[in-house]
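Input: one structure, supplied below.
For subunit A:
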Amino acid sequence: MTTSSTALSIATSDPASQPGLATGINIQGLTKRFDLGRKSVQALSEVNLGTKKDSFLSLLGPSGCGKSTILRILAGLETPSTGTVVVNGKSAAEVQKSHETGIAFQDSALLPWRTVKKNIQLPLEVSGITPPPGLVDDLIDLVGLKGFENAKPAQLSGGMRQRVSIARCLAVQPTIMLLDEPFGALDDMTRQRMNVELLRIWGEKPATTLMVTHGIAEAVFLSDVVAVMSARPGRIAEVVEIDLPRPRLPELQRTPEFHAYVDRISEILFGAHGAAAGDD
Partner candidate 1 sequence: SSGTSGSSTSASAGAAVKAGAYGTIALQLSWIKNIEFAGEYFATEKGYYTKAGFKGVTLLAGGGQTGAEEALLAGQALVGLSSPSITAPSVLQGAALKIIASTYQKNPFCLLSLQEKTPIKTLADLKGKTIGVQSGGNETIVKGFLAANNLTNDVKLVTTQYSIAPLEAGKYDAHMSYTTNEPLEAKADGFTPVVLTLADNGLPFVAETYTVTQDTIDNKRDLLKAFLVAEIKGWTDAVKDPEQAAKYAVTKYGKDQNLAQAEQVEEMNAQNALMLTDDVNKNGLMTMTDELIAENIKSLGLMGTKITADKLFDMSLIKEVYKENPDLITTFTIPSA
Partner candidate 2 sequence: MTDLRQQSEQASIEHELGDSVGLGLETGGKGRERRTLLGALHGMPPWVGAIIGIVVILVAWQIVSVTFYPKTQSIPQPALVGKQLFYDLFQTGVYWNAIAKTGGAALWGYLWGNLIALFLAFLVLVQPWFEGLSTQLAVVCSCIPLTAIAPIVTLLAPAGSRNTSIFLAALSVIFTTVVGTILGLRAASETQIDVIRAYGGGRMTQLFKVRLIAALPSILAALKLAAPAAFLGAVLGEYFVLGVDSGIGILLLAAQATGASVRLWAIALISAGVAGAAYFLIGRIGRLLTPWSAGDARAGEGF
């Protein structure tokens, strides 16, 4: 079993033996194989991961290593081939039913026939939640789309669509957030602002969060825990706790502690002393 060199206090790569550290996300012995008629692809080989409730976990790893797959399994959109997945003490099916999940997909997945506003309202309609007045407008404002409330997705640029999908994710004021490269299509400035806003929202109403990203700095800036995955068939190479004070302000990114984390994770991802080797 791969473990980080420092002792973990809010996450674990062995949730089976440390259930206390897996009150939020709790992934045990998870594997996933896709069957394609006669062929099959092993996407995940034995993933074990736990985080405490209301902690912010980022998933980093090479393209195609299975990050989205893990996220989809947590969201109950894909069934594990083997293993179990529990979030906030609930199974994926229960999580779905409880209407507490916010999700943003790698592609924005907007409904083309709905306006920006209506797209953001969709999860509320599905869950039957009446939002506090002004919430949706505030969200539109938050993602910088004021004036586009009634635009259809086809009239938006790629980045604008992605922002709609982030607003949609936040609409249910979730206790579980699943974000798949939500800021991938954004320019640095918007991305930075969205990060700060995300942190603010998350700080106000914490949620057990899993974010897939390929921005190391972003992951460090936002997360309590960063899990680094190795290439396909994916598994967790290392779990790194980010012990930086909160609330985190943009200035944090210029501190040496921050850079140390970025460097360390870069090394895990790209470094020569492959942690992965110890994994086989």
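How these were chosen: all candidates are chains of the complex that A comes from, given by their letters.
Annotations for the structure displayed:
Simple rule for what comes next: a contact is a pair of C-beta atoms (placed from the backbone, for glycine too) under 8 Å apart; a residue touches a chain by one contact, two chains touch by 3 or more; residues count from 1.
A quick note: this is a predicted structure, and the numbers were derived from the prediction, not measured.
Note on subunit A: across the options 1 or 2, its touching candidate in this complex is 2.
Across the complex, subunit A meets candidate 2 through its residues 72, 75-77, 95-99, 101, 103, 105, 107, 109, 111-113, 115, 122-123, 125-127, 144, 146-148, 150-155, 168, 172, 178, 189-190.
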